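For reference, the structure I am asking about is given below.
Excluded from the complex is one protein chain; the other protein chains are retained at their positions.
The block that comes next holds chain A.
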Amino acid sequence: MQSSPNMLTKFESKSSRAKGIAFHPNRPWILVSLHSSTIQLWDYRMGTLIDRFEEHDGPVRGIDFHPTQPLFVSGGDDYKIKVWNYQTRRCLFTLNGHLDYVRTVFFHPELPWILSASDDQTIRIWNWQNRSLIRSYWDISGLRKKHSAPTSVSFEDQMARANPNQADMFGNTDAIVKFVLEGHDRGVNWVSFHPTLPLIVSAGDDRLIKLWRMSGGFTTPEDRSKGVSHTKAWEVDTCRGHFQNASACLFHPHQDLILSVGEDKTIRVWDLNKRTSVQSFKRDLDRFWVIAAHPKMNLFAAGHDTGVMVFKLERERPASAVYQNQLFYITKEKHVKSYDFGKNVESPPMLSLRKLGSPWVPPRTISYNPAERAILVTSPSDGGTYELINLPRDATGAVEPTDVKRGQATSAVFVARNRFAVFNPASQQVDIKDLSNSTTKTIKPPAGTTDIYFGGTGCLLFITPTTVALFDIQQKKQLAEVTVSGVKYVVWSNDGLYCALLSKHNVTIVTKTLEQVSTLHETIRIKSATWDDSGVLIYSTLNHVKYSLLNGDNGIIRTLDQTVYLVRVKGRSVYCLDRNAQPRTLEIDPTEYRFKLSLVKRNYDEMLQIIKTSSLVGQSIISYLQKKGYPEIALQFVQDPQTRFDLALECGNLEVAVEMARELDRPNYWSRLSAEALAHGNHQTVEMTYQKQRNFDKLSFLYLTTGDQEKLSRMAKIAEHRGDFTSRFQNAIYRGDVEDRIQMFKEVDQYPLAYLAAKANGLTEEAESILEACGLTEDQITLPSLEGSLQVPRPIVPTFKSNWPVKAAGHSSFEKALLGEVGAADEEAGADAFEVEEDDEEAVLAKDTLDDEEEDASGWDMGDDINVEEEVDFVNVESTEAGAGSSEADIWARNSPLAADHVAAGSFETAMQLLNRQVGAVQFAPLKDRFLEIFKASKTYLPASVGLPPLVNYVRRTTEEEDIRKVLPFIPRDLETIASVDLQEGYAAMRSNKLEDGVKTFKRILHNVLVNTVSSEAEVEEAKKIISTAREYVLAMSIELERRKLSTDTPEGLKRSLELSAYFTIPKLEVAHRQLALMAAMKLAFANKNYNSALGFASRMLANGGSAKLLEQARKIKAQCERNPSDQIEVDFDPFAEFDICAASHTPIFSGSPFVTDPFTGAKYHEQYKGSVDRIADVTEIGAPASGLRLFVPSQY
């Protein structure tokens, strides 16, 4: 039995011999009790030692966590049982009583009990709440000695043989030995129950693992009522394999497996049903002593001579592959399923891969090929196998795949539409295979390659322990290499430009040519990653979802309560697979990384958007912005004045800094502000800060340098006032004010200096008076030689008047945008202006192109002729040569009796014939645009060989059809578009009173419907409805337009106007539009004192209902008209008679009078208009014989 590749070690500790292990039920913690008396508490996920508990004396063998309380219990060779609280990190109490080594201790799952077993041959039950011994059972040793023969003891026997030792203090025998399981030849080291089945497993010094079954308890209801229990227990089988003492064993919590460890340095896994060895793992030097299973997760821990290892038996990462909106993955049952991200639906199972690999080993990877709808699945069993399977078209259930191609390899990926690569590490060879699984090429990867990944179309990535290499398959050449160690997974960005290399603790982002872009380190294991559409990598660790920008900036998006494997990010949703291979959707808040991304891309609009719409604040964002050199943006987020001040200084925004300094008003801030302002040369701010700081000396000097004499003299006064002579002296010097200086010297009794000053500046009188005051004469004084008066340098420019030209404070466009936001109106105005400009530009452009066209026209005619000839040639060739076939366009015309299809085929003559026959079309000019439109959309131009015209292909509406006898052209502007776009445009024109446009729109609708096709009878009805709607609107609008052209100066004109306004209300418009017509008619009638008519219109309006404002008006007019219901002008309009409006003359056709209709639009006319062109659509002949418009041929569908 080889050592298994599937044992995944998650954690290893180094310590002395580990004798006991306990998993925490929820946290990633494990308690390890050591032979050296220490108890260690490890976080196996982080790999850190959390705590040590050292109160036992000698080895500690028993250890257990309480399932809910922050407690654990330990039992040692010092005979003591200790209960600890790991939160307070101390031993709560000690239970004394055992008389020999304590082997195991456990908490009862529900009751407040601790059960302990000791070498003193007792099992004791303790209550840890009142810290007392409840029971102790002594009989074990006795039984073992007395009854060696029977393998089981019945309940009744047991009752009869009740050992006195077994009775408690009241003489009750409430605990009974049910079975004695005999079979091991030597000492038994460990026994475990099966979590659900009546099974027991034991491990002994006879190197065997034995499986026992008990049939148990009350088998029937009667037995239960009688209290009879037919219990039996017997040995089922033995697992042989350990070649040294077997130390411990247990059942796998979820699978039919047994795990055992032994002093032969192995961990062995056995099939519970077949009792055969499934896999084994061997350490070189360390004997195993104990094994434990995590109560919930797929984790085990084994203790050995030098510590503990935590491991998994199998990978829990479900194999998955993403293509566009679909995820393909393999479930725990080895079913292939897909998940649609768009619809959030999981498909039923599509395939069962039950036979792939060994039953205990899940498939490792899946690679999907959309062109062939095939998958490549690899499984690590048998040294690595792969299978190429075609997915069924529809998911109908977990069927066994039929046509499977397989081979030996550890990795297999699709590299092109019809090629895949498989890697065999043993032979260190990559084979490129085609879809029939035959090798087309063999590549020797770099030495030590461990895995291969897709490397972009036609390329592969070779992963070695220290590098990743990009290899072009076709050229057989290595294109690039990057040194990244321990890469385990490769995730390509959606646009294929970047690639994330995931190793255990690092994410390295490289370009498609393997240039390293950034790298980041995580202390916790990195599990999976996927790319956002905007180029942000979203990755997951054991407990977090995080993001990384291309520049390596990263952060946490959310925490995870369980490990998941990310597959896709879309907006706020992260799609992932959990460890049970169930698709899950996690909601995330992408604000932070989007913000950072837009910052990096300098997309200020988006940043602004984010700031406006989401609550993006927090220290981390601010310090991020600061660190990245965007203090001005950080400024926008901060409220705290202190931080704002710091940021403002950093980005040199003095205005904000001043504002904040005022708010804070502390010397420290003023002095920092003054230093900054000085550096800017903003002396006005400097002045203000000096004033605030009462920094007179500096203030004076500032005035001196800026040449502000006035203020300087004020400073002198202030100095005088303050009695600060030094300052006064200084000011006097700055100002060159000798008198003041002398005066000051005198005041401080410095007469010699005063005299000297007076003398030096030639103020003899003053000098004299000083002498006099001192009672001295000039002879008594010896003076140094004087060199004229002291001149203070004078500033040439009166700088003080305004600040030095300061470079405009760094308003980024972002800030501007923010400022713009304040004056939203401004922004809008700006936008408007901009639009206007654009319009102008467009107009100019349009003019240009027009001009161009005109210019080209003359030169173009010649080219045109040649082309036509060519076309003619071509046609001739076609017809003369037997080899040529007929073009698809011709076939369209042959396949369809619909005019639109003939138009698309370019066969305008036949199309016209059809229209003439169907609806009596005689005037085709209005249809020209429609004809050319359909024709233009009929074919595409595919460039092929240089020097030859592009290949022409015909656009079909029957995209699925391959039979040339059934193909039909695509007709643009289907009925749906007409109804949802064009019709609405017409309505909008009606609403906004743009009737000329409206008439054009509705006529266009009629033309578009006339030359069109539909796909069902229902649509034919819809088309008819659209035709009649358009007809009514064209009629109504034409009536109103005629009225507007009339002059109402003459009585006839006025009469006709009133009539037309009344007729305007007759066509069947939408109610809202009819109200408009009625409103207009009512007002006109009312204004011309035709109260009776107005009353009629008002009543109709009220009957129609609708907008309250309109109704209010109608009500008022109605009220007024009811007082005098008569018409001043007689009009030809009877509101109570049934009539239609003649579309040509706009006069009534009363029922019973003769009329003709138009074969296409159905508009009615007085008889005299027969034979002329329809006024509604301008195409058909009124009253022409017609077979009816055809838009639909059932057999085509």
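To be clear about the criterion, a residue touches a chain if its C-beta (ideal position, glycine included) is under 8 Å from a C-beta of that chain, and two chains touch if they have at least 3 such contacts; residues count from 1.
Quick note on the criterion: contacts and distances are computed from a predicted model.
**Q** For the chain not present in this complex, what protein name does its UniProt entry give, out of "Piso0_004200 protein", "Ribophorin II C-terminal domain-containing protein", "Coatomer subunit epsilon" or "Trafficking protein particle complex subunit"?
**A** "Coatomer subunit epsilon"
**Q** Of the residues A:516, A:691 or A:940, I need the one that contacts the missing chain.
**A** Counting the whole complex, the residue in contact with the absent chain is A:940.
**Q** Which one touches the absent chain: A:512, A:546, A:711 or A:1056?
**A** A:512
**Q** Which listed residue (A:629, A:949, A:1105 or A:1125) would be found touching the missing chain in the intact complex?
**A** A:949
**Q** From the listed residues A:456, A:641, A:707 or A:736, report the one that touches the chain absent from this view.
**A** A:456
**Q** Kindly note down the residues of chain A that lie in touch with the hidden chain.
**A** 370-371, 416-419, 434, 440, 456-458, 474-476, 496, 512, 849, 852-853, 856, 859-860, 863-864, 866-868, 870-871, 873-874, 877-878, 881, 883-888, 906, 908-909, 912, 916, 921-925, 928, 931-933, 935-937, 939-953, 955-957, 959-962, 967, 970, 972-973, 977, 981, 1144, 1169-1173, 1181
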